[in-house]
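A single protein chain has been removed from this complex, and every other one stays in its place.
Chain naming follows the written order as A and B, and within any one chain the residues start at number 1.
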Amino acid sequence: MKTRLSIDPRNLPSLVTLALFILMFGLGSVSFTGFFSLQNFLDLFIDNSYLIIIAVGMTLVIISGGIDLSVGSMLALSGMVSASLLEKAHWSPILVIPVVLLMGVAMGFFMGYLIQKFNVPPFIVTLAGLYFARGLCYVVSLFTIAVNNPFWQAAAHAQIKIGNSFISPSVVIAIVVLLAGMFVSRYTKFGRTVYAIGGNEQSAILMGLPVARTKILLYGLSGFCAALAGIVFSFYTLSGYALNGQGMELDTIATVVIGGTLLTGGVGSILGTLFGVLVFGTIQVLIMFQGTLNSWWTRIAIGFLVFVFCLLQRLFESSRKKAKGQENKIAESPAATAS
Amino acid sequence: MAWWRSLTSKKLFWPLFALVILLVFNLFFTPHFFRLEMKEGHLYGNVIDILKNGAPIMLLAIGLTLVIATKGIDISVGSVVAISAGVVAMLIGGDLQGIPKHPIWLAMCAAILVAVVAGMWNGMLVSRIGMQPIIATLILFVAGRGIAMVTTNAMVVWLYAKPFALLGQGYLFGLPFSIYIVLFILLLTALATRKTALGLFIEAVGINPTAARFAGISAKNIIFAVYAFSGFCAGISGLVVCSTVMSADGNNAGLGYEMDAILAVVIGGTSMNGGKFYLVGSIVGALIVQTLTTTIYAFGVPPEISKVVKALVVWAVCLLQSSSFRSMIAGVFGKKELSA
Partner (left out) sequence: MSDKAPIIEMKKINKSFPGVKALSDVDFRLFKGEVHALMGQNGAGKSTLVKVLTGVYKQDSGEIKLGGKPIRPDSPLAAQRMGINTVFQEVNLCLNLSVAENIFIGKEPIRFGSIDWKTMNRKAEEVLSRLNVSIDVTRTLSSYSIAIQQMVAIARVLDSSAKVLILDEPTSSLDENEVEQLFKVIRKLRDEGLAILFITHFLDQTYQISDRITVLKNGSFVGEYEIDKLPKLDLITKMLGKELSDFSYSTKNDGEKDAAAKALKDRGVVLRVKELGLKSSIAPFSLDLEAGDVLGLAGLLGSGRTEMARLIFGIDNADEGEIEIKGKKADIASPRKAMMAGIGFCSEDRKNEGIFAELTIRENIILALQARNGMFKTLSAKKQQTIADELIKSLGIKTPSANNEARQLSGGNQQKVMLARWLATKPIILILDEPTRGIDVGAKLEIMEQVLNLSKAGLGVIFISSEFEEVLRCSNKIAVLKDKAKIAELHGEEMTESGIMHTIAGGK
């Protein structure tokens, strides 16, 4: 798999993110003792493996010009259902995992269908999905369900050694998903159609691409990633809890945007999203090491970074439009955005 | 049946009708739903709860109505509620004697000011920088919660100044005081939009932004103003929310309010595509949402499950507003007619 690092202008934003990550990690290393260690770096992956998985799905959705606000709730629901099936219904993990993944795909398909067939704007369909999944969590159980299942416990505690440091199985899953995502986005017709839809949906249709089918599959994929992330997250917490993942959809979108993917669609990369996750994770670790700052400063920092990246994207776009002599248009309806 | 036609064609008819259906349902199936008791000069009962609990959402819905009318959206309102609550709580604070740190009026104004600035921030992103509304307001949604938590130092902040409790807990002539706030803001907004040309300009911008620009309307300024106003409403809503529990919880205050408010506006008749807006409709919509919540609660179902119901309602309303869905349904009926 060759990553096009030969200064393709499309990769520039992601390289900026990588540079930002290196900068921040470097900053932490000089400011705090104990920061500069392999384990600290690997912890970024361990602590954020679920985020990487969700972000892969979200990246593709955003590249297509859409958005999926339901992923955080789906993560919680998937963890909840897993825990419930394991502990209350005593199902085996071999059955639980596929069922939960299927549930994520099914809900994704449903939302994708509404978006594609009836032209309902993605943000409101998936916003309702957010509430739907969150509500279903409480239907499953109002309280935390601790997971004692041996397989789950093993997955939670296992350590894969790398020299003197270690990573968890979740990291492996995340890396696999990441690599699969990169392959799909670059080397499959499905992936390229996603880029085409994001660039110009009308043109994509006229060029004979299977736009309708791709869009529905895409939301199904996002649901799959969210459900998988939920399983991974439940390895991490060894429980199902209805309040998990609140606000996570926005963290995910933030990492995707910071990673260089345009919210208007058509441009972006999964690798860039990985860098975005690393930046996100590093901010949290920096704040933790700092000790005195409220961890909620992460929210503000993330919001600020998203703003800066969106602003840059917007300025870049409008300067290109001016060069082509088009008139300034006021931002269009939500129906036209992220659709 | 001309009278039926003219009645049902009034935009306010269907929301009111839906509300009536809900209330009738409760009349039959919910014990003591309409019971009102008078205690210490206050009215108590499910209906009063609906008004009281619905007030914060109604306030948000008023501001959101104008934003949606311009073909926009504002999902940051819940976070701004939290910020406003946090600011006023921190500034009033006080000890158990009930003496506030700063004058209550000052604290309230500061909170509202911060909320308006938040709204102007959104307005600037949408109208000057030209960002899509969903993205622009998403930023404050993310950061806003953080700002609220930082303002309150991630603690639940309590305040003890008795007079402040009037907003969310007080009663006037037997009815919750917060309802009067809602009515006041509603009246103010109605006057501002219908007595000046503002309402007309907002509708024009929403119906046809290009034509509005060609007709000499400063669409940019209008759009900036409605987002600032949405912030203003969120600010007041935050004050009410804080006053109801005499505390500010940056994490939970206003959580999920944006969804309820959007639902209220959409049910109330204002289209997501912008254009004509219906302030009273949004209030009715908020009443429907709140009645729904209260009904579910009265049945002993945990309140979180109302989220599922609300989501289903949103999907249903979206489908009904989708022209391709409507023509699909019409096609089904059309086919039936042909084969009959």
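One rule holds for everything that comes next: a contact is a pair of C-beta atoms (placed from the backbone, for glycine too) under 8 Å apart; a residue touches a chain by one contact, two chains touch by 3 or more.
Just so it is clear, the structure is predicted and the values come from calculations on it, not from any experiment.
Colleague: Given that one chain is not shown, which residue among A:P150, A:G163, A:G208 or A:G291 touches it?
Modeller: The single option touching the absent chain is A:G208.
Colleague: Which of these touches the unseen chain: B:I99, B:M155 or B:A211?
Modeller: The missing chain is touched by B:A211.
Colleague: For chain B, enumerate the residues touching the unshown chain of the complex.
Modeller: 195-198, 200-201, 203-204, 207-208, 210-218, 275-276
Colleague: Contacts of chain A with the missing chain: which residues?
Modeller: On the side of chain A, residues 8-10, 183, 186-189, 192-193, 195-196, 198-200, 202-204, 206-209, 266-267, 320, 325, 327 touch the unshown chain.
Here is the rule we go by: only the chains that are shown with their structure count from here on.
Colleague: Between chain A and chain B, what is the gap in Å from one C-alpha centre to the other?
Modeller: A distance of 30 Å separates the two centres.
Colleague: What part of chain B is in contact with chain A in the complex they form?
Modeller: Checking each residue of chain B against chain A gives 71-73, 75, 125-127, 129-136, 138-147, 149-150, 153-154, 205, 209-210, 213, 219-220, 223, 250, 256, 259, 262, 272-274, 302, 304-312, 314-315, 318-319, 322-325.
Colleague: What part of chain A is in contact with chain B in the complex they form?
Modeller: Answer in residue numbers: 67, 114, 117-121, 123-125, 127-132, 134-139, 142, 242, 247, 250-251, 253-254, 263-264, 294-304, 306-307, 310-311, 314-315, 318, 328-338.
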